[in-house]
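Missing here is one protein chain; the remaining ones are kept as they sit in the complex.
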Amino acid sequence: MDQLLQQLINALSLGGIYAMLALGLAIVFSIVGLINFAHGDIMTFGGYGIFLSMVFGFPPVAALCIGLGAAVVMALAMERTAFRVMRGADVISLLITSFAVSEILKVLFQNGISARPVPISFPASWSGSYQIGGMTIGVAPTASILVTILSLGCLTFVLRRLAIGMAMRAAAEDFDMLRMLGVRANRVVAAAFAISGLLAGVAAVIWTAQRGSVDPMMGFFPVLKAFIATVLGGLGSLGGAVLGGFVIGTLEVLTQAFLPDALAPYRDAIVLSAVIAVLLVRPDGLLPARSGARS
Amino acid sequence: MSDTVLDVAELDVRYGPVRAVRGISFGVARGGITALLGANGAGKSSTLMAIAGVVPIASGRVSLFGQPTSKATPDAIVRSGVGICPEGRRIFASLTVEENLIVAGTAVATPQTAATRRAEMMERFPILGERRRQLAGLLSGGEQQMLAVARALMGAPRLLLMDEPSLGLAPQMVDTIFSIIEELQGEGISILLVEQNAALALEVANHAVVMANGEIAGQGAPADLQSDDLLKSAYLAA
Partner (left out) sequence: MKLKSLLLGTAIAAIGTASFAEDYVIGVMSAQSGYLAPYDGPAYAGFKFCMDEKMANGGLNGTTPVRLIVKDTRSDIAFGVQVVQEMLDDGAQFIVSSADADPTIAAAQITAADMVPTMTFAGTAPVLTQVGPHVFGSYPGDNQQGAVLAAYARDQGFEKAWLLTSPDSAYTLGGPRYFGEVFEANGGEVVGESTFSLNQPDFSAIVTNIQNAETAPDVIVTWAWEPDFPAFIRALRGAGVDTQVMGGDVLDTPTVRGLGEVVDGVVHTSGGFPEEGSDYAAFIKRFEEATGTTPDNNYYVNGCDIADMIEQAVAAAGTTDPAAVSAAMAEIENGKGTMSNFTFKGTDRMPLRDVVVARITGDGEKEFVLRQMADPETLPKP
């Protein structure tokens, strides 16, 4: 029973990271139709931001803030330099552009910083643990869950209560109509990229705090899972992305924890089969996006 | 030209090799209603979308309030004083009625002005006030059309572009919408009205333009056109 509870905490912690990454992908996709393959590199850049600021002697908390900022700046720079000129292109052209951006950034990280992982050494207290009713719970997973809840809470507030958030939801539904209400397209798109970058930055912070190293491929694997999460949840659906992230995270942790040894190598295959099974029954995902008027 | 808010001259709209609009010229007088009539596919909506900056102008000239719009984006055109009620209404179904109006106010009014105008809209269209917290997608067709009009009015436009406002509405609701159109004109808003329901459009318009196959088949005062065979032939041509 204790073990199940502990594994559930692990699942929430991992699922939360996937959820934030998936949400970042979904926000951008829903507004500009871009499946941003370079999203992982935004996260990686955030990680390097943390690494470099610690190298330059910033205290850990300041380094984390710099990492967050770095991810936002990278997301905005990406939009401005690569994706703005491609605005309105079809999904495939945009996808290929994002592949190119991703490759370029990986090579830059590799040659500019290091092909090898670089270490990030946070204070030991950050990787401590505490006891609740006989259960040992890590500080890091707990912080990860709290940060995730806080981030998703803030984002919900922005999307539900603030005009810019409403405009982004409107843009997700019918971007052209929003422009016919006088709203500057670049502002909404930039806001979407900024939010997606911020979420990737939060993910990078949690990720590096838990993993202790940054490498050029750091963002690639979690974002791959986040892609699957967005498809599972319903491509372009924000709620679906969050749900998909938690589902994938939970499945991964539970298969890792409870699958018999003989089946362990098939873990990913089992998780993906489950996703395919869901999509067979619900081809548009768990919480399909509203189709709106966009083609 | 100071008596017109919109001037269209020799306008061409192309979709690839297809010339959807072929060198048309007309205008909307200040405070007037121009009805753009014609069968399905005559090029009415393309004309409207070109004026709004949504589809590019292939050749010719569109001037709003005396300024050419050639390279302007839809959002810039709207901010210059144009309201748009597009075909199919295109209200944001997943937002509430109030949120639709908030979004519509973000770019064209200060927060205070926007709040005042929202209150005005809810007063003008009481049904929207009653349903302000409802998802817009759950409104009836007529209510959605009212929301679309209210949304277009959030920027206090001088010119309103309306595309098929009566489409798919119950007859009673059609009457309501047309009385709103007359009301708006009474407040000094100039209107370009694209309408399939020619009879109704001609009742409110002071100028009518009949399109067929992307060209202007004729234009003039509604009274002249009503008696003319032109209108009939334009609709039959499609």
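Odds and ends about this structure:
Just so it is clear, A and B label the chains in written order, and each chain counts residues from 1 on its own.
As a working rule, a contact is a pair of C-beta atoms (placed from the backbone, for glycine too) under 8 Å apart; a residue touches a chain by one contact, two chains touch by 3 or more.
Everything quoted here is computed from the prediction, not taken from an experiment.
One chain is not displayed; in the complete assembly it touches the shown chains A.
When the whole complex is considered, the residue among A:Val107, A:Ile132, A:Ile149 or A:Ile276 that touches the unshown chain is A:Val107. Mapped onto chain A, the interface with the missing chain covers residues 2-3, 6-7, 10-11, 13-14, 17, 106-107, 110-111, 114-119, 121-122, 124, 127-129, 136-141, 210-215, 217-218, 220-222, 225, 249, 252-254, 256-257, 261, 264-265, 267-268.
Throughout what follows, only the chains that are shown with their structure count from here on.
Once the centre of each chain is set as its mean CA position, chain A and chain B turn out to be 41 Å apart.
Within the complex formed with chain B, the chain A residues making contact are 163-164, 166-167, 169-170, 173-174, 176-185, 290, 292-293.
On the chain B side of its complex with chain A, the touching residues are 52, 54, 73-75, 78-79, 84, 86, 88, 90, 92-95, 99-100, 102-108, 111, 137, 151-152, 154-155.
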